[in-house]
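Data first, discussion second: the structure below is written as structure tokens.
For this depiction, one protein chain was excluded, whereas all remaining protein chains were kept in their positions.
We just call them A, B and C in the order they show up, numbering each chain from 1.
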Amino acid sequence: MKIGFIGLGRMGTAIATNLLKAGFDVTVYNRSAEKIQPLVQLGARPATRIADAAGGDVVITMLANDSAVSSVVLGEGGLIKSLPTGAIHISMSTISVVLADELARAHAGAGQLFISAPVFGRPEAAAAAKLFIVAGGNAETLRVCQPIFDAIGQKTFPIGAEPRIANLIKLSGNFLTASVMEAMGEAIALVGKAGVDRNAYVELITSSIFPAPSYRTYGNLIASSRFQPAAFLAPLGYKDIGLTLAAADSLQVPMPLAGLLRDRFLRLLAHGGENMDWSAIGGLATEDAESRTIVQ
Amino acid sequence: MKIGFIGLGRMGTAIATNLLKAGFDVTVYNRSAEKIQPLVQLGARPATRIADAAGGDVVITMLANDSAVSSVVLGEGGLIKSLPTGAIHISMSTISVVLADELARAHAGAGQLFISAPVFGRPEAAAAAKLFIVAGGNAETLRVCQPIFDAIGQKTFPIGAEPRIANLIKLSGNFLTASVMEAMGEAIALVGKAGVDRNAYVELITSSIFPAPSYRTYGNLIASSRFQPAAFLAPLGYKDIGLTLAAADSLQVPMPLAGLLRDRFLRLLAHGGENMDWSAIGGLATEDAESRTIVQ
Amino acid sequence: MKIGFIGLGRMGTAIATNLLKAGFDVTVYNRSAEKIQPLVQLGARPATRIADAAGGDVVITMLANDSAVSSVVLGEGGLIKSLPTGAIHISMSTISVVLADELARAHAGAGQLFISAPVFGRPEAAAAAKLFIVAGGNAETLRVCQPIFDAIGQKTFPIGAEPRIANLIKLSGNFLTASVMEAMGEAIALVGKAGVDRNAYVELITSSIFPAPSYRTYGNLIASSRFQPAAFLAPLGYKDIGLTLAAADSLQVPMPLAGLLRDRFLRLLAHGGENMDWSAIGGLATEDAESRTIVQ
Partner (left out) sequence: MKIGFIGLGRMGTAIATNLLKAGFDVTVYNRSAEKIQPLVQLGARPATRIADAAGGDVVITMLANDSAVSSVVLGEGGLIKSLPTGAIHISMSTISVVLADELARAHAGAGQLFISAPVFGRPEAAAAAKLFIVAGGNAETLRVCQPIFDAIGQKTFPIGAEPRIANLIKLSGNFLTASVMEAMGEAIALVGKAGVDRNAYVELITSSIFPAPSYRTYGNLIASSRFQPAAFLAPLGYKDIGLTLAAADSLQVPMPLAGLLRDRFLRLLAHGGENMDWSAIGGLATEDAESRTIVQ
């Protein structure tokens, strides 16, 4: 199967690498071309235009936000214009429900197939081919894509024919993860101010009632106030909570905890946190409780 | 070792049973005497007064709230009066930090030893001797109690010399668990209103990013709106969030998520939820989003 | 001065009527033409196209939302195309800060003058020429418009050269007003459940510490659960809180109370409140506290 791959950030590079390792014929494109070289050395073909990556059976996009995806798909020289009839676009980016709908309509109008397949997992999980893939779209098309998913993830969850539902579930998952940061942040602020060793507390909680990776990973970052270098940037977390709230608004679903998270991110960004890991929102409860500065 | 055991609710009965199985000499007391009989049949000695359960090396209390513990320890004919000098009181109840301090002082004044050892785990975990025990108090006394903890739990976390810290950590754990209910409740309200099957969603989330028992247990209860019979009653959850906020107030730690949980519990109780499982607070986000009644 | 007036809802009709009474030469336009007739009887000239209302010295728009304003100004046959060079557009609608900026740029590009002049006041105040006008734009242009403002309001607040600031202040005012509904709603829920007569309570509060019209007007509506007919519709209140939060997001200003209000409006709309007055959000605290239905 010939695959085009567009978007070589940390996640995209790791995924494309695993596709090459699995023996796929992969053509890679990235807006800033220097990211292409390492993959070419692993056997990828380089593309200098989007259209050059769109000539195969499948094209995968893994980009930072709605605006980047919109430009690559709907813009001048984008996929709608360049992807052959009957070819498949797999969108792995975390984008809005509204844009997912727009992409689905545009591809259908152009006789192309569209799958929304956002992933759960930090860059390390992507590198280890351990992603979880939430995939929405036509069942037969999903079947065709399964070997791709198998090469990059540990499990695929098909969620039915509507691509946008996959995006909604992905957003809900990021909301759940950010909720862990707030909950652990408040708990750590409480026991920490009482004199408990913060890291020992995280060890206790994650060895007993919350043996889940996110509690361990984010709990330790928060307990240590270690928010740089960032594995996932605060502005991206803010964007995802914003997209969650936008979906909640259009579905008329009040989400007070999501509102609290949005305010935490806004405060973090207003205080200079744009280069911090998104878990820095978990340090704000301690800032509230003590006079020391955590994120500034 | 001769042990007295006071408080034979679901948790206490399970714990006392495991102590008998482990070969301890156990005398049991409960305010309503009919709970005693099943344990006597397993080999326990019956006590009709608190003092009769307080004659051995150790007495364990597992009671519903501050008021019950205060009465059993500090009241007329209570442990302060009846426990021998040098004997140990292990308090396993989820009580306030303030009362834990008061008990520590009262026992010290009476020449008795005091351990605060609240536990994490639902009644099934107690029955399976799989509790997690958070134990605070004098190190040598904790060493003496270790065989008791080994008979009832899977792991003990000694947290230092101050008993009240064990209670604070226990409260923080119940806060974290209730936070899961709110987060999952909002996420389920969101995807459910978009047409996603709620139970399938919980399966997806707990098979991927949140492989933790509490997400699975409470997620399924919330997805199914199955809040009766209760494993842990809503009024007890409300009590624990109230004790968490009381501790946060005296430490001057703002906890906005805990405040949100308190309001959820208040609304649940105001709408007739006093016999429901505490996870019913996770149904309120769906009540907000849809016109159907969940908890009334 | 020849004035065109576009948008004959309750507010627009009242304002245009006062302009006629003050002796201005007014041409009126409305998308649905039947609203024009009553004003023609008062002496207005009818227009059947936007361009026909745009031939004078000034054109005033008073429309429901961003989309309507954007269409009338920037759309096919809109003001940018039809307003003469040097003529003035006074935008009185409650619109987003972003759109205000866009209108300012577009008019400047077309050699036209632009004033943002949103107003405070319910339809009764508009009818009585008692509006408060918050006016942003070039000082000389504001001076030219002053006779218009004098004919429709009791006071004009010039806020400087940037039109969008007037819109931001208008949005902040609607946020403050909705905050009164939440605060009074919670207070009424509290004292009402304790047995206090709700209307007597509002009388007490507004005769003592809060002698402000909004406390009286909205307090009485909330105390009586009298949310229909609506003077200002809940979906418009929801829109304004949304625009406030959008401005707060782009300025990076966390506004937790605004977030609470957004959730109240979402719940109200999800429960069928779209034809209710926006003060119906003040009934939700009582719904939380009691089992009776307020807004469904």
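Observations, loosely collected:
As a convention for this text, a contact is a pair of C-beta atoms (placed from the backbone, for glycine too) under 8 Å apart; a residue touches a chain by one contact, two chains touch by 3 or more.
The structure displayed is predicted, hence computed values, not measured ones.
Check C:78, C:173, C:235 or C:283 against the missing chain and you find that the one touching it is C:173. Touch with the chain omitted from the figure is made, among C:25, C:52, C:150 or C:186, by C:186. Contacts to the hidden chain, counted on chain B, fall at residues 242, 248-249, 252-256, 259-260, 262-264, 266-267, 269-270.
Counting over the whole complex, chain A has residues 256, 263, 266-267, 270-272, 288-291, 296 touching the chain that is not drawn. Counting the whole complex, the residues of chain C in touch with the unshown chain are 120, 132, 134, 155, 157, 159, 165, 168-169, 172-173, 175-177, 179-180, 182-184, 186-187, 189-191, 193-196, 200-201, 204-205, 207-215, 244, 247-248, 251-258, 260, 285, 288-289.
As a convention for this text, only the chains that are shown with their structure count from here on.
Once the centre of each chain is set as its mean CA position, chain B and chain C turn out to be 53 Å apart. Taking each chain's centre as the mean of its C-alpha atoms, chain A lies 40 Å from chain C. Listed for chain C are residues 256, 263, 266-267, 270, each touching two or more other chains.
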